[in-house]
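One chain of protein is taken out of this complex; the other chains stay put.
Showing chain A:
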Amino acid sequence: MSHDTILSTKIRRRSLLASVAVIAAAAGVSSLGVNRAFAQEPEKPSEIIVRAWGGSWVEALKAGVSDSFTEMTGIAVRHDLTEDNEIQPKIWAAVAQGRVPPIHINWDTTTNATKSALRGVTEDLSDLPNLKDTTDLAKPVGLEGYPIVNTYGYVYVLAYRPEAFPDGPPKSWKDLLDPKLKGRIALYNDGIGFHFPAQVAGGGSLDGIPDDMQPCWDFINEIKAQQPLLGEDPDFTTWFQNGEIDAACTISTNAREAKKNGIDIAWVVPEEGAKFDTDGLWIPKGLPENELYWAKQYINHALTKGAQQVWLDGLGLPGVIPGLTPPADLIGDPSYPVTPEQFKHLIRVSSKIQVEHESEWFAKFKEIMQG
């Protein structure tokens, strides 16, 4: 399927039926958007399967969205904790072979989800009634329509152990070059979250992305000399907990979770800025029509204020529905941006640009770090 075809959302029988059902549901009175009086309400499946990240991530989703969805519809929600990177080829293969995909809803990074959208394996979600209540953040940048619905944003902060910074919090990503931090810092093993601030810290400008990233690579080369550890979300918490590292570029949720676990940890958005990105929900193609309908209802429910409030309280992240109350510990925190002033310090690059260049950035990062 060509790129143009994917983005131009052809009207098909399944889409049409699902759209009619969703529009009819929108005319109802329930906050879920499901009109129980709607005569043609499709048959309910016994369960729907939502891929999720484990630990506090899935607990927050369960508390905020899944439990209340089950309560309202009677449909059980099963959380599949397969890694997002690993479910992707399974979905792609299922769609290519005309099989029913292994999950109903994928909770995914927007970057990863964009790959699936470009490949044409995502259902269009433009007809979700609750989209009208969302902020611009819900709309994936660089894609037509809503092959993904972004559900919240997050910041790759500079998390640190205050004990290791007796003179005060780090102000710049360049502070990671302090010799006393040699072997005591950590980054994601694909460099995600670090490329863009590194571009600025290396003396470049964001306008240089993606064509002139040399300042980014120069800075990462300097960081390499600091012998950073490279890992994934759970590693950062473990490393902080075990005293292996003093600072890391990580998602604020992980830092907050570590803090909740009793680790003395704080975080900042350094002066060069920090990467701001989004996660979202999407539905793979190939589901039976009734299951597609209820999967859409799940996402629609995730866009209600009540569900967002509980879900994102758990994650400590800003949602896409106006008027959410930040968790008490994150009021005014740069990792929970709500004001234009706070957003000014954050770096957001289109997912489309990111996925188109991810492979080369990844290879370059690996080349430097494994060299």
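Everything that follows uses one rule, which is that a residue touches a chain if its C-beta (ideal position, glycine included) is under 8 Å from a C-beta of that chain, and two chains touch if they have at least 3 such contacts; residues count from 1.
The definition used in the following text is that contacts and distances are computed from a predicted model.
**Q** Missing chain, UniProt name, options "MinD superfamily P-loop ATPase, contains an inserted ferredoxin domain", "NADH-quinone oxidoreductase subunit H", "ABC transporter permease" or "3-isopropylmalate dehydratase large subunit": which is it?
**A** The chain we cannot see is recorded in UniProt as "ABC transporter permease".
**Q** Among A:G231, A:P270, A:P284 or A:P318, which one is in touch with the chain left out?
**A** Hidden-chain contact among the options goes to A:G231.
**Q** In the whole complex, not just what's shown, which of A:K62, A:H79 or A:K115 touches the removed chain?
**A** Hidden-chain contact among the options goes to A:K115.
**Q** Which one, A:G262, A:G323, A:P340 or A:G371, makes contact with the chain that was left out?
**A** Once the missing chain is taken into account, the touching residue is A:G371.
**Q** Just the residue numbers, please: which parts of chain A touch the chain that's not shown?
**A** 1-3, 6, 83, 85-86, 88-89, 115-116, 118-120, 183, 189-190, 227-231, 238, 242-244, 355-359, 362-363, 366-367, 369-371
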